[in-house]
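I'd like to ask some things about the structure below.
Subset of chains shown; positions unchanged.
Labels A, B and C are assigned to the chains in the order they are written; within every chain, residues are numbered from 1.
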Amino acid sequence: MIKVGIIGGAGYTAGELLRILLNHPQAEVTFVQSSSNAGNLISDVHVDLLGETDIEFTEELPFSKVDVIFLCMGHGKSKEFMETNQLPDSLKVIDLSHDFRLKRKGNDFVYGLPELNREEIKVAKNIANPGCFATGIQLALLPLAAEGLLKNGVHIQAITGSTGAGQKPTETSHFSWRNNNLSAYKIMEHQHEGEILQSLKQLQPSFANDFNFVPIRGNHTRGIFVAAYTRFDGSEEEAKKIYQDFYNEHPFVFVSHENPGMKQVVNTNKGVIYLEKHNNKLVIISLTDNLIKGASGQAVQNMNLMFGLDERTGLNLKPVAF
Amino acid sequence: MIKVGIIGGAGYTAGELLRILLNHPQAEVTFVQSSSNAGNLISDVHVDLLGETDIEFTEELPFSKVDVIFLCMGHGKSKEFMETNQLPDSLKVIDLSHDFRLKRKGNDFVYGLPELNREEIKVAKNIANPGCFATGIQLALLPLAAEGLLKNGVHIQAITGSTGAGQKPTETSHFSWRNNNLSAYKIMEHQHEGEILQSLKQLQPSFANDFNFVPIRGNHTRGIFVAAYTRFDGSEEEAKKIYQDFYNEHPFVFVSHENPGMKQVVNTNKGVIYLEKHNNKLVIISLTDNLIKGASGQAVQNMNLMFGLDERTGLNLKPVAF
Amino acid sequence: MIKVGIIGGAGYTAGELLRILLNHPQAEVTFVQSSSNAGNLISDVHVDLLGETDIEFTEELPFSKVDVIFLCMGHGKSKEFMETNQLPDSLKVIDLSHDFRLKRKGNDFVYGLPELNREEIKVAKNIANPGCFATGIQLALLPLAAEGLLKNGVHIQAITGSTGAGQKPTETSHFSWRNNNLSAYKIMEHQHEGEILQSLKQLQPSFANDFNFVPIRGNHTRGIFVAAYTRFDGSEEEAKKIYQDFYNEHPFVFVSHENPGMKQVVNTNKGVIYLEKHNNKLVIISLTDNLIKGASGQAVQNMNLMFGLDERTGLNLKPVAF
């Protein structure tokens, strides 16, 4: 059994981790740290866990009792955590923030997108788990980059659910405002662009293309919808073959032959890809659940790889479907 | 032209008042007070008013320039306002809080439900505008009370939209929580019970019946859905006649011969009533928009009555329908 | 391995069964019959199953190859099926329609509510799986009936999601109509009343009380919200003890000490109960997912009991939470 600690246990991504790990056949949640909720039952915060667990949040950090910790604190906090805590050499770390996603001197975290870096993840000590938009967009583009086929401008329309913005109530997460509403934000300057471009260049070092991304706040709770397009000179069939070959050995990403709806991946760790060729453009639809494949599910997928398990262990999740 | 001042202009009910009054053919918004937003454009807070008005919020209270003020501050604040401000004798006041709804010594506010108190409203100086749940529930029960026919227990299921809880973001107004969700609150102890019972006793002084009301938070923004039932010994046709006769002279309340959906009253000042008799029970469906007939529209209806206008002036609002 | 056949495989309840059974460690889906979809991939109809299964719908009914069949056809069709097909003696049947829920001469189906009939279910050949409203309402009332404490009128407010009405598009399931809408239907005459009363009388034979139920169409996809109340002379603590004792040995029903939101049971087989005492009334909130505990999850729970498995096998489902 892999012994797990969770740091920052009261937020959305920690809740999803718990929902997954409590049923994971090879993992055991040893402690869940939360400074704001220490002493409270986990099921009083993540109320759907009523009856699933009697664990309480703790302020303690018993690193020696666990094999891996997941960092689920806000962005910026993980860096601080790593600097102020002396972790045992044997302890693996999976960080869900953006603090360690970009390569730079002294950063020994492996970027944890299994469809890009599976072999490195297997032997990594520390993982920087990708962002939600970043995951959905990379799944749309990596097969082309792997073939060096990102030749011109890349255009991304991507819509996110409200859970992507976390649990702190804000004006744009107010039900009265958001219900039946749509709005753009961080236009052409979303913070996930850096990690996306880093990955595209990893596969296609020449990539320095025009990259356009207008993020949109959707009127739903879970799910990332991406419609990307770029120039592609081959046929639709050739495109499909490139994607199918690329994802053939990756158990969570599927190329659909029917035009899909976003909800079919909600509450799963899947990515669904759909392709159409029009004129000289290849249009790629990419669907993921921002909290699972875009966060906590992918974190567990990384844990599985790091500990030599089948990638899918504990991730055969029932889709919500409706 | 009726000159209008609004106190507490940044909240939901003030926004709705402005949306109505800016198109009211006989009213003119003279000032809109807001301490938190003084100096800002109204259309920067109520953004849908872009292009409709150039008025700014003010901290001033130029009472002498207006004929009527609407109090749109939080509950408790209206009482404080009336105590600390010396108002001109000629100035009429319409209070949207619950501060003056209950009769008590020294309270000279008339309870502003036109279907109950139209004649008193016409000559009132001060109006206590009813609560949203209170409006929907009273429209369901007043015709029976007027006939002295509330003989046994009264049972109310009523569901409110998120705008009923105001614009301050809270845990239960968070989109991620509320979307697709339902929950009960203030079970059997909602603060509107007092005004409802007061009105029922006004029409049927003997009323001291078992009154049961479980308020439910709905997964929608606007609208109050009420399903009430009570023992009724007559036929369904007799019930319909009682309701039709009662509402015949009230231009905003209609008895539907088809089972209605709540959304058909949204964005209007209407009440829609529907009746079915089963066994010895009369079931009454009552539909209203919590922000209009349940708040700001009714406040304008009261203003119209107080100033001798047709009740409907400025209230022929386009339903949103979808 | 339990070998399973599904009859009527294209509808919502069959889809949910498949989502559960494909991950069930002790069951194997042997065939899925659908006359309208024979020859099509299951994952082309239940599109979220892309990558989970390569099974196709069939027109065949190879009864001898399976241990149990689930009947997922429309109401009325199960009776017809049982009359026109000669089933092997050893074949167990779990029917999700209402055709066999009411006891009558010649009906050998056991009513499959484990919290009521667990021992009978364990030895049953045929099961009539309860209705969704019926499940939620019975979970709210059974503990009182078991104590003979349903003394007066019983009042039910219950709200259902759109999936309760099946997948055939209708006027009231049209998104443009239903979004942000609420409406009552089958007022005081819902078809589930019969099975509810049958169960209440099974536990409290004297029960002949005034039973009031106004079903409401909610603006959500999954979930049954029930708020029931009835006279109760004991204290809130006594009520809680009665419910906790009753559900203590039932692994899917939990008494919450916090006022819950419906969504916390969505995508699970759980029931969550919450109690408040006001004046002489006990108010009982009961939450279930209409497609799982109210249909396909309960059907699998029944299968587990019939085949000697732990009731929870394959039913540790990840809640969707948001």
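Just so we're on the same page, a contact is a pair of C-beta atoms (placed from the backbone, for glycine too) under 8 Å apart; a residue touches a chain by one contact, two chains touch by 3 or more.
Values in this document were obtained by computation on a predicted structure and should not be read as measured data.
Q: Assuming the complex is a homo-oligomer with 3 chains given explicitly, what is its full copy count?
A: 4
By definition in this document, only the chains that are shown with their structure count from here on.
Q: Report the chain closest to the protein's overall CA mean, measuring from each chain's own CA mean.
A: C
Q: Farthest chain from chain B, comparing Cα centres?
A: Farthest chain from chain B, going by C-alpha centroids: A.
Q: Looking at every pair of chains, which two share the most C-beta contact pairs?
A: B-C
Q: As a quick test, compute the distance in whole Å between the mean CA positions of chain B and chain C.
A: Averaging C-alpha atoms per chain gives centres 39 Å apart.
Q: Would you kindly tell me how far, in whole Å, the mean C-alpha position of chain C lies from that of chain A?
A: Measuring from centre to centre gives 34 Å for this pair.
Q: Quick one: which residues in chain A touch 2 or more of the other chains?
A: 12, 161-163, 179-180, 221
Q: Could you pull out which chain B residues touch chain C in their complex?
A: Where chain B meets chain C, its residues are 153, 155, 157, 159, 161, 172, 176-177, 179-185, 187-189, 212, 214, 216, 218-223, 225, 227, 229, 259-263, 266, 276, 278-279, 281, 283, 285, 322.
Q: Which residues of chain B touch chain A in their complex?
A: 12, 161-163, 167, 169-171, 173-180, 220-221
Q: Provide the residue numbers of chain A that touch chain C in the complex, in ascending order.
A: 12, 15-16, 19-20, 23, 44, 46-51, 161-163, 179-180, 221-222, 251, 254, 256, 258, 260-261, 263-268, 270, 272, 291, 316-322
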